[in-house]
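All protein chains of the complex are present and in place, except for one that has been dropped.
Per-chain numbering from 1; labels A and B assigned in written order.
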Amino acid sequence: MKLFSAKAVATTAVMMVGSSAMAAECIAPANPGGGWDFTCRQVGKLLYDLGEVDQPVQITNMAGAGGGLAFAHTVAERSDDAELIVAASSATTTRLAQQAYGDATADQVRWVGAIGADPGVIVVAADSPMQNLDDMVEAIKADPGSVAFAGGSAAGGFDHMKPLMVLQSGGFSDITSVKYIGVDGGADAITQTVGGFTQAMTGDMSEIVGFLESGEVRALAVLTEERVPGFEDIPTAMEQGYDVVAVNWRGFYVPKDISDEDFAMWADKIQAVADSDEWAEVRQANGLAPFTKVGPDFQNWVDQVIADTEELSREIGVIE
Amino acid sequence: MLKSDRIFGVVVVLGAFAYIASALQTPTSFMSDPVGPKTFPVLLGAVAGLCGLIMVLKPDEEPDWPDFGAVIALAISVVVLIGYAYALKPLGFLIPTAITAGILSYQITPRPLASALTGLGLSVGLFLLFKYVLGLGLVPFPKGWFG
(Lines give C-alpha, C1' and ligand atoms only; values in the text may rest on other atoms or scores of the structure.)
Protein backbone atom coordinates (compact mmCIF):
# COMPACT_ATOMS: atom_id res chain seq x y z
CA MET A 1 0.00 0.00 0.00
CA LYS A 2 1.27 3.43 -0.81
CA LEU A 3 -0.08 6.72 -2.05
CA PHE A 4 -2.64 5.86 -4.62
CA SER A 5 -2.23 9.08 -6.42
CA ALA A 6 -0.51 12.21 -5.44
CA LYS A 7 -3.45 14.11 -6.77
CA ALA A 8 -6.07 12.04 -5.01
CA VAL A 9 -9.30 13.83 -4.67
CA ALA A 10 -9.44 13.25 -1.01
CA THR A 11 -9.37 16.22 1.18
CA THR A 12 -8.65 16.03 4.79
CA ALA A 13 -10.80 16.02 7.80
CA VAL A 14 -8.56 17.73 10.25
CA MET A 15 -7.14 21.07 9.44
CA MET A 16 -4.85 22.38 12.06
CA VAL A 17 -3.51 21.89 15.48
CA GLY A 18 -6.40 21.29 17.77
CA SER A 19 -7.09 23.51 20.70
CA SER A 20 -6.40 20.87 23.33
CA ALA A 21 -2.87 21.66 24.35
CA MET A 22 -1.25 18.39 25.33
CA ALA A 23 -2.56 15.84 22.86
CA ALA A 24 -0.06 13.93 20.78
CA GLU A 25 -0.39 14.55 17.08
CA CYS A 26 0.57 12.42 14.13
CA ILE A 27 0.93 14.06 10.74
CA ALA A 28 0.24 11.86 7.75
CA PRO A 29 1.89 13.75 4.89
CA ALA A 30 -0.74 12.54 2.44
CA ASN A 31 -4.46 12.32 1.88
CA PRO A 32 -6.42 9.65 3.71
CA GLY A 33 -5.98 6.30 2.06
CA GLY A 34 -2.26 5.92 1.65
CA GLY A 35 0.42 4.11 3.58
CA TRP A 36 1.35 7.12 5.68
CA ASP A 37 -2.26 7.67 6.66
CA PHE A 38 -2.49 4.00 7.58
CA THR A 39 0.66 4.24 9.71
CA CYS A 40 -0.63 7.24 11.62
CA ARG A 41 -4.08 5.84 12.20
CA GLN A 42 -3.08 2.35 13.27
CA VAL A 43 -0.18 3.37 15.44
CA GLY A 44 -2.11 6.33 16.83
CA LYS A 45 -4.93 4.02 17.81
CA LEU A 46 -2.58 1.52 19.43
CA LEU A 47 -0.68 4.21 21.33
CA TYR A 48 -3.96 5.17 22.95
CA ASP A 49 -5.29 1.64 23.40
CA LEU A 50 -2.05 0.56 25.08
CA GLY A 51 -2.14 3.54 27.40
CA GLU A 52 1.04 5.07 26.02
CA VAL A 53 -0.76 8.41 25.59
CA ASP A 54 -3.59 9.85 27.69
CA GLN A 55 -5.76 11.15 24.88
CA PRO A 56 -6.52 9.79 21.42
CA VAL A 57 -3.75 10.76 19.04
CA GLN A 58 -4.89 13.48 16.69
CA ILE A 59 -4.30 12.59 13.05
CA THR A 60 -3.57 15.45 10.70
CA ASN A 61 -3.45 14.87 6.98
CA MET A 62 -1.09 17.26 5.29
CA ALA A 63 -0.83 16.28 1.67
CA GLY A 64 1.56 18.04 -0.63
CA ALA A 65 4.75 17.63 -2.59
CA GLY A 66 4.90 13.90 -1.89
CA GLY A 67 5.47 14.54 1.79
CA GLY A 68 7.60 17.62 1.23
CA LEU A 69 5.02 20.01 2.60
CA ALA A 70 4.74 18.17 5.91
CA PHE A 71 8.53 17.93 6.09
CA ALA A 72 8.93 21.66 5.51
CA HIS A 73 6.17 22.35 8.03
CA THR A 74 7.89 20.23 10.67
CA VAL A 75 11.25 21.86 10.08
CA ALA A 76 10.05 25.44 9.85
CA GLU A 77 7.12 25.69 12.24
CA ARG A 78 7.22 22.80 14.69
CA SER A 79 10.92 22.26 15.25
CA ASP A 80 10.60 21.99 19.05
CA ASP A 81 7.17 20.38 19.31
CA ALA A 82 7.64 17.32 21.49
CA GLU A 83 4.05 16.18 20.92
CA LEU A 84 4.50 15.63 17.21
CA ILE A 85 5.36 12.55 15.20
CA VAL A 86 5.26 12.38 11.42
CA ALA A 87 4.68 9.19 9.43
CA ALA A 88 7.45 8.26 7.05
CA SER A 89 8.56 5.39 4.87
CA SER A 90 11.15 4.48 2.29
CA ALA A 91 9.50 6.97 -0.02
CA THR A 92 10.44 9.75 2.39
CA THR A 93 14.11 8.84 2.52
CA THR A 94 14.25 8.16 -1.22
CA ARG A 95 12.90 11.62 -1.95
CA LEU A 96 15.21 13.23 0.57
CA ALA A 97 18.16 11.45 -0.97
CA GLN A 98 17.08 12.65 -4.41
CA GLN A 99 16.60 16.22 -3.20
CA ALA A 100 12.93 16.04 -4.18
CA TYR A 101 11.93 18.17 -1.18
CA GLY A 102 13.81 21.22 -2.37
CA ASP A 103 16.65 22.13 -0.04
CA ALA A 104 15.41 19.90 2.76
CA THR A 105 17.85 17.32 4.08
CA ALA A 106 17.36 14.30 6.29
CA ASP A 107 19.32 15.79 9.19
CA GLN A 108 16.70 18.52 9.67
CA VAL A 109 14.59 16.06 11.65
CA ARG A 110 15.28 13.13 13.96
CA TRP A 111 14.39 9.63 12.87
CA VAL A 112 12.74 8.02 15.82
CA GLY A 113 11.66 4.56 14.83
CA ALA A 114 10.32 2.01 12.37
CA ILE A 115 7.62 -0.47 13.31
CA GLY A 116 7.30 -2.73 10.33
CA ALA A 117 8.35 -3.18 6.75
CA ASP A 118 6.74 -4.11 3.53
CA PRO A 119 9.18 -6.44 1.76
CA GLY A 120 9.98 -5.50 -1.83
CA VAL A 121 8.91 -8.06 -4.42
CA ILE A 122 9.26 -8.65 -8.12
CA VAL A 123 6.33 -10.55 -9.61
CA VAL A 124 5.24 -11.79 -13.01
CA ALA A 125 1.94 -13.02 -14.41
CA ALA A 126 1.23 -16.68 -13.66
CA ASP A 127 1.81 -17.70 -17.29
CA SER A 128 5.10 -15.83 -17.68
CA PRO A 129 8.03 -17.81 -19.09
CA MET A 130 10.30 -16.29 -16.43
CA GLN A 131 10.72 -18.64 -13.47
CA ASN A 132 13.36 -16.89 -11.40
CA LEU A 133 15.57 -13.82 -11.29
CA ASP A 134 18.17 -15.45 -13.51
CA ASP A 135 15.61 -15.84 -16.29
CA MET A 136 14.67 -12.21 -15.91
CA VAL A 137 18.22 -10.90 -15.90
CA GLU A 138 19.18 -13.09 -18.86
CA ALA A 139 16.15 -11.90 -20.84
CA ILE A 140 17.07 -8.29 -20.21
CA LYS A 141 20.72 -8.87 -21.03
CA ALA A 142 19.66 -10.41 -24.33
CA ASP A 143 17.20 -7.62 -25.15
CA PRO A 144 16.74 -4.79 -22.65
CA GLY A 145 13.41 -3.85 -24.21
CA SER A 146 11.86 -7.28 -23.82
CA VAL A 147 10.92 -6.90 -20.16
CA ALA A 148 8.93 -3.83 -19.15
CA PHE A 149 8.29 -3.19 -15.47
CA ALA A 150 5.26 -1.55 -13.92
CA GLY A 151 5.38 -0.10 -10.43
CA GLY A 152 3.47 2.22 -8.17
CA SER A 153 6.07 4.96 -7.93
CA ALA A 154 7.19 7.54 -10.46
CA ALA A 155 10.31 6.88 -12.49
CA GLY A 156 13.32 7.05 -10.21
CA GLY A 157 11.18 6.17 -7.21
CA PHE A 158 11.62 3.27 -4.84
CA ASP A 159 9.70 0.73 -6.94
CA HIS A 160 11.77 1.62 -9.99
CA MET A 161 15.00 1.17 -8.05
CA LYS A 162 14.24 -2.40 -6.97
CA PRO A 163 14.67 -4.14 -10.36
CA LEU A 164 17.56 -1.83 -11.19
CA MET A 165 19.41 -2.92 -8.06
CA VAL A 166 18.82 -6.56 -8.98
CA LEU A 167 20.06 -5.99 -12.51
CA GLN A 168 23.12 -4.13 -11.30
CA SER A 169 23.93 -6.92 -8.93
CA GLY A 170 23.49 -9.36 -11.84
CA GLY A 171 26.14 -7.55 -13.84
CA PHE A 172 23.89 -5.58 -16.21
CA SER A 173 25.14 -2.03 -16.33
CA ASP A 174 23.07 -0.31 -19.03
CA ILE A 175 20.25 0.27 -16.56
CA THR A 176 18.79 3.34 -18.26
CA SER A 177 17.65 1.13 -21.14
CA VAL A 178 15.33 -0.83 -18.85
CA LYS A 179 11.66 -0.05 -19.50
CA TYR A 180 9.64 1.13 -16.54
CA ILE A 181 6.22 2.73 -16.30
CA GLY A 182 4.98 4.31 -13.11
CA VAL A 183 1.24 3.84 -12.55
CA ASP A 184 -1.16 4.77 -9.76
CA GLY A 185 -0.31 2.27 -7.09
CA GLY A 186 0.69 -1.35 -6.83
CA ALA A 187 -2.69 -2.85 -7.64
CA ASP A 188 -2.76 -0.92 -10.88
CA ALA A 189 0.74 -2.17 -11.68
CA ILE A 190 -0.45 -5.74 -11.18
CA THR A 191 -3.42 -5.36 -13.51
CA GLN A 192 -1.08 -4.04 -16.19
CA THR A 193 1.15 -7.06 -15.69
CA VAL A 194 -1.63 -9.63 -15.55
CA GLY A 195 -3.11 -7.96 -18.62
CA GLY A 196 0.17 -8.54 -20.43
CA PHE A 197 0.98 -4.89 -21.07
CA THR A 198 4.08 -5.12 -18.92
CA GLN A 199 6.09 -8.25 -18.22
CA ALA A 200 6.85 -7.76 -14.56
CA MET A 201 5.63 -5.79 -11.58
CA THR A 202 7.79 -4.28 -8.90
CA GLY A 203 6.20 -3.37 -5.62
CA ASP A 204 5.58 -4.33 -2.03
CA MET A 205 4.44 -7.62 -0.54
CA SER A 206 1.22 -6.14 0.84
CA GLU A 207 0.15 -5.14 -2.65
CA ILE A 208 0.34 -8.62 -4.09
CA VAL A 209 -1.07 -10.82 -1.32
CA GLY A 210 -4.58 -11.14 -2.77
CA PHE A 211 -3.28 -11.76 -6.27
CA LEU A 212 -0.86 -14.42 -5.05
CA GLU A 213 -3.70 -16.24 -3.33
CA SER A 214 -5.88 -16.11 -6.41
CA GLY A 215 -3.00 -17.52 -8.43
CA GLU A 216 -2.88 -14.74 -11.01
CA VAL A 217 0.69 -13.73 -10.29
CA ARG A 218 3.88 -15.47 -9.27
CA ALA A 219 6.64 -13.84 -7.21
CA LEU A 220 10.14 -14.22 -8.66
CA ALA A 221 11.81 -12.94 -5.54
CA VAL A 222 11.33 -11.16 -2.30
CA LEU A 223 13.95 -8.55 -1.49
CA THR A 224 14.62 -9.40 2.16
CA GLU A 225 17.44 -11.09 4.01
CA GLU A 226 15.28 -14.02 5.12
CA ARG A 227 12.17 -15.53 3.60
CA VAL A 228 9.04 -13.79 4.85
CA PRO A 229 6.95 -15.68 7.44
CA GLY A 230 3.74 -16.85 5.81
CA PHE A 231 5.29 -16.71 2.33
CA GLU A 232 8.02 -19.29 2.79
CA ASP A 233 7.76 -20.54 -0.78
CA ILE A 234 8.99 -17.25 -2.22
CA PRO A 235 12.77 -17.28 -2.51
CA THR A 236 14.80 -14.22 -1.58
CA ALA A 237 16.95 -12.44 -4.11
CA MET A 238 19.97 -13.21 -1.95
CA GLU A 239 19.43 -16.98 -2.24
CA GLN A 240 19.35 -16.54 -5.98
CA GLY A 241 22.69 -14.84 -5.88
CA TYR A 242 21.59 -11.21 -6.05
CA ASP A 243 22.73 -9.21 -3.07
CA VAL A 244 19.72 -6.90 -2.90
CA VAL A 245 17.62 -5.98 0.11
CA ALA A 246 14.83 -3.45 -0.34
CA VAL A 247 12.08 -3.08 2.19
CA ASN A 248 9.53 -0.32 2.40
CA TRP A 249 9.71 0.41 6.10
CA ARG A 250 6.99 2.24 8.01
CA GLY A 251 8.01 4.58 10.74
CA PHE A 252 8.23 8.11 12.04
CA TYR A 253 10.39 11.14 12.33
CA VAL A 254 10.13 13.86 14.99
CA PRO A 255 11.20 17.52 15.01
CA LYS A 256 14.90 18.28 15.33
CA ASP A 257 14.97 20.41 18.46
CA ILE A 258 13.12 18.26 20.95
CA SER A 259 15.05 17.16 24.04
CA ASP A 260 16.86 13.85 24.16
CA GLU A 261 14.45 12.72 26.88
CA ASP A 262 11.47 13.38 24.59
CA PHE A 263 13.21 11.58 21.76
CA ALA A 264 13.87 8.58 24.00
CA MET A 265 10.27 8.71 25.22
CA TRP A 266 8.91 8.46 21.69
CA ALA A 267 11.37 5.69 20.87
CA ASP A 268 10.08 3.74 23.89
CA LYS A 269 6.45 4.29 22.97
CA ILE A 270 7.07 3.10 19.43
CA GLN A 271 8.94 0.10 20.75
CA ALA A 272 5.94 -0.66 22.97
CA VAL A 273 3.59 -0.58 20.00
CA ALA A 274 5.92 -2.71 17.93
CA ASP A 275 6.08 -5.32 20.70
CA SER A 276 2.31 -5.52 21.23
CA ASP A 277 0.18 -8.44 20.09
CA GLU A 278 -2.34 -6.03 18.60
CA TRP A 279 0.29 -4.59 16.29
CA ALA A 280 1.40 -8.09 15.29
CA GLU A 281 -2.16 -8.76 14.21
CA VAL A 282 -2.52 -5.54 12.23
CA ARG A 283 0.90 -6.07 10.71
CA GLN A 284 0.10 -9.56 9.50
CA ALA A 285 -3.33 -8.61 8.17
CA ASN A 286 -1.64 -6.00 6.02
CA GLY A 287 1.27 -8.06 4.74
CA LEU A 288 3.95 -6.26 6.72
CA ALA A 289 7.01 -8.11 8.01
CA PRO A 290 8.44 -7.46 11.46
CA PHE A 291 10.98 -4.65 11.28
CA THR A 292 11.62 -2.76 14.48
CA LYS A 293 14.38 -0.22 14.86
CA VAL A 294 14.09 2.68 17.27
CA GLY A 295 16.12 5.55 18.62
CA PRO A 296 19.77 6.07 17.65
CA ASP A 297 19.86 2.64 16.04
CA PHE A 298 17.19 3.71 13.55
CA GLN A 299 18.84 7.10 13.06
CA ASN A 300 22.09 5.44 11.97
CA TRP A 301 20.27 3.02 9.71
CA VAL A 302 18.41 5.86 7.97
CA ASP A 303 21.66 7.76 7.44
CA GLN A 304 23.13 4.72 5.71
CA VAL A 305 20.03 4.12 3.58
CA ILE A 306 20.05 7.71 2.39
CA ALA A 307 23.71 7.53 1.46
CA ASP A 308 23.08 4.33 -0.53
CA THR A 309 20.01 5.73 -2.28
CA GLU A 310 21.90 8.84 -3.22
CA GLU A 311 24.63 6.82 -4.81
CA LEU A 312 22.24 4.66 -6.85
CA SER A 313 20.18 7.68 -7.89
CA ARG A 314 23.32 9.32 -9.19
CA GLU A 315 24.19 6.20 -11.15
CA ILE A 316 20.82 6.02 -12.87
CA GLY A 317 20.78 9.76 -13.46
CA VAL A 318 17.87 10.85 -11.31
CA ILE A 319 20.19 13.35 -9.65
CA GLU A 320 23.41 14.90 -10.79
CA MET B 1 -12.15 50.39 -32.15
CA LEU B 2 -10.37 47.50 -30.52
CA LYS B 3 -12.55 44.67 -29.45
CA SER B 4 -11.98 42.80 -26.19
CA ASP B 5 -11.56 39.54 -28.06
CA ARG B 6 -8.69 40.99 -30.09
CA ILE B 7 -6.88 42.18 -26.99
CA PHE B 8 -7.53 38.92 -25.20
CA GLY B 9 -6.37 36.98 -28.26
CA VAL B 10 -3.07 38.87 -28.27
CA VAL B 11 -2.67 38.12 -24.56
CA VAL B 12 -3.36 34.46 -25.25
CA VAL B 13 -0.77 34.32 -28.03
CA LEU B 14 1.85 35.97 -25.82
CA GLY B 15 0.89 33.70 -22.93
CA ALA B 16 1.20 30.67 -25.19
CA PHE B 17 4.71 31.72 -26.21
CA ALA B 18 5.68 32.20 -22.60
CA TYR B 19 4.22 28.80 -21.76
CA ILE B 20 6.15 27.09 -24.55
CA ALA B 21 9.33 28.88 -23.57
CA SER B 22 8.92 27.79 -19.99
CA ALA B 23 8.08 24.23 -21.07
CA LEU B 24 11.33 24.09 -23.02
CA GLN B 25 13.18 24.90 -19.81
CA THR B 26 11.86 21.70 -18.20
CA PRO B 27 14.78 19.69 -16.89
CA THR B 28 15.22 16.22 -18.33
CA SER B 29 17.11 13.34 -16.87
CA PHE B 30 18.80 10.88 -19.17
CA MET B 31 16.42 8.05 -18.45
CA SER B 32 13.66 9.93 -20.20
CA ASP B 33 10.89 8.28 -22.19
CA PRO B 34 10.40 8.53 -25.99
CA VAL B 35 7.82 11.31 -25.69
CA GLY B 36 9.56 13.29 -22.99
CA PRO B 37 8.20 15.88 -20.62
CA LYS B 38 8.22 18.73 -23.13
CA THR B 39 6.16 17.43 -26.05
CA PHE B 40 2.75 17.67 -24.45
CA PRO B 41 3.08 21.20 -23.03
CA VAL B 42 4.64 22.52 -26.25
CA LEU B 43 1.81 21.02 -28.26
CA LEU B 44 -0.73 22.61 -25.91
CA GLY B 45 0.97 25.96 -26.14
CA ALA B 46 0.84 25.77 -29.92
CA VAL B 47 -2.86 24.94 -30.01
CA ALA B 48 -3.66 27.65 -27.46
CA GLY B 49 -1.67 30.17 -29.49
CA LEU B 50 -3.61 29.21 -32.59
CA CYS B 51 -6.89 29.71 -30.73
CA GLY B 52 -5.67 33.12 -29.61
CA LEU B 53 -4.88 34.01 -33.20
CA ILE B 54 -8.39 33.02 -34.28
CA MET B 55 -9.80 35.27 -31.54
CA VAL B 56 -7.76 38.15 -32.92
CA LEU B 57 -8.91 37.55 -36.47
CA LYS B 58 -12.55 36.68 -35.80
CA PRO B 59 -13.61 38.49 -32.61
CA ASP B 60 -17.05 37.95 -31.10
CA GLU B 61 -19.51 40.58 -30.03
CA GLU B 62 -18.23 42.92 -27.37
CA PRO B 63 -19.07 41.47 -23.94
CA ASP B 64 -20.92 43.70 -21.56
CA TRP B 65 -18.20 44.79 -19.17
CA PRO B 66 -19.08 46.15 -15.74
CA ASP B 67 -19.15 49.91 -15.22
CA PHE B 68 -16.52 51.71 -13.20
CA GLY B 69 -18.38 51.45 -9.91
CA ALA B 70 -18.80 47.70 -10.25
CA VAL B 71 -15.13 47.28 -11.13
CA ILE B 72 -14.22 49.08 -7.91
CA ALA B 73 -16.61 46.85 -5.95
CA LEU B 74 -15.03 43.77 -7.54
CA ALA B 75 -11.53 44.99 -6.82
CA ILE B 76 -12.42 45.58 -3.18
CA SER B 77 -13.87 42.07 -2.95
CA VAL B 78 -10.76 40.50 -4.43
CA VAL B 79 -8.53 42.37 -2.01
CA VAL B 80 -10.71 41.37 0.92
CA LEU B 81 -10.68 37.72 -0.14
CA ILE B 82 -6.90 37.73 -0.47
CA GLY B 83 -6.63 39.25 2.98
CA TYR B 84 -8.98 36.57 4.26
CA ALA B 85 -6.80 33.84 2.76
CA TYR B 86 -3.81 35.12 4.70
CA ALA B 87 -5.73 35.87 7.91
CA LEU B 88 -7.45 32.51 8.34
CA LYS B 89 -4.52 30.67 9.85
CA PRO B 90 -3.07 33.23 12.30
CA LEU B 91 -6.36 34.85 13.35
CA GLY B 92 -8.62 31.82 13.62
CA PHE B 93 -11.95 31.36 11.92
CA LEU B 94 -14.48 33.63 13.59
CA ILE B 95 -13.13 37.16 13.26
CA PRO B 96 -11.81 37.14 9.66
CA THR B 97 -14.93 35.31 8.49
CA ALA B 98 -17.28 37.83 10.08
CA ILE B 99 -15.41 40.74 8.50
CA THR B 100 -15.05 39.17 5.05
CA ALA B 101 -18.62 37.91 4.86
CA GLY B 102 -19.88 41.30 6.03
CA ILE B 103 -17.96 43.19 3.37
CA LEU B 104 -19.00 40.80 0.61
CA SER B 105 -22.59 41.06 1.71
CA TYR B 106 -22.34 44.86 1.65
CA GLN B 107 -20.95 44.74 -1.90
CA ILE B 108 -23.97 42.76 -3.07
CA THR B 109 -26.65 44.72 -1.25
CA PRO B 110 -25.38 47.87 0.47
CA ARG B 111 -27.27 47.83 3.73
CA PRO B 112 -24.81 48.23 6.62
CA LEU B 113 -26.86 46.68 9.40
CA ALA B 114 -28.00 43.66 7.39
CA SER B 115 -24.44 43.13 6.19
CA ALA B 116 -23.01 43.26 9.68
CA LEU B 117 -25.60 40.77 10.86
CA THR B 118 -24.87 38.53 7.87
CA GLY B 119 -21.18 38.56 8.69
CA LEU B 120 -21.74 37.71 12.32
CA GLY B 121 -24.38 35.10 11.63
CA LEU B 122 -22.41 33.33 8.94
CA SER B 123 -19.26 33.31 10.98
CA VAL B 124 -20.88 31.76 14.04
CA GLY B 125 -23.30 29.55 12.14
CA LEU B 126 -20.72 28.08 9.79
CA PHE B 127 -18.31 27.59 12.64
CA LEU B 128 -20.87 25.52 14.49
CA LEU B 129 -21.71 23.58 11.31
CA PHE B 130 -18.12 22.79 10.43
CA LYS B 131 -16.88 22.16 13.91
CA TYR B 132 -19.72 20.11 15.34
CA VAL B 133 -21.64 18.61 12.45
CA LEU B 134 -18.80 17.96 10.02
CA GLY B 135 -16.05 17.58 12.60
CA LEU B 136 -13.46 19.84 10.97
CA GLY B 137 -10.80 20.96 13.41
CA LEU B 138 -11.31 24.70 12.97
CA VAL B 139 -9.59 27.08 15.33
CA PRO B 140 -12.06 29.75 16.46
CA PHE B 141 -9.78 32.49 17.76
CA PRO B 142 -6.18 33.61 17.38
CA LYS B 143 -3.75 31.39 19.20
CA GLY B 144 -3.26 32.51 22.74
CA TRP B 145 -6.76 33.75 23.40
CA PHE B 146 -8.65 31.84 26.03
CA GLY B 147 -5.58 29.83 26.97
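A few remarks follow.
Here, a contact is a pair of C-beta atoms (placed from the backbone, for glycine too) under 8 Å apart; a residue touches a chain by one contact, two chains touch by 3 or more.
Assume contacts and distances are computed from a predicted model.
For the chain of the complex excluded from view, the name given in UniProt is "Tripartite tricarboxylate transporter TctA" [choices: "Tripartite tricarboxylate transporter TctA", "Glycosyl transferase family 2", "Cytochrome B oxidoreductase" or "Fe-S cluster assembly protein SufB"].
The chain omitted from view is touched by exactly one of A:A24, A:L47, A:M165 or A:A187, namely A:A187.
The chain omitted from view is touched by exactly one of A:S173, A:S214, A:S259 or A:N300, namely A:S214.
Residue A:A155 is the one among A:A155, A:V245 or A:M265 that touches the chain not shown. Considering A:P129, A:G145 or A:P229, the position touching the chain not shown turns out to be A:G145 (whole complex).
In the full complex, subunit B touches the omitted chain through residues 4-5, 8, 12, 19, 22-23, 26-29, 31-37, 40-41, 44-45, 47-48, 50-52, 54-55, 58, 60, 63-66, 70, 73-74, 77-78, 81-82, 84-86, 88-89, 93, 97, 100-102, 104-111, 114-115, 118-119, 121-123, 126, 130, 133-136, 138. One chain of the complex is left out; on subunit A, the residues touching it are 1, 4-16, 31-34, 37-38, 41-42, 45, 56, 59-66, 68-69, 72, 98, 100-102, 145, 148, 154-157, 179-185, 187-188, 190-192, 194-198, 207, 209-211, 213-214, 216, 282, 285-287, 318.
Assume only the chains that are shown with their structure count from here on.
Mean C-alpha positions place subunit A and subunit B at a centre distance of 37 Å.
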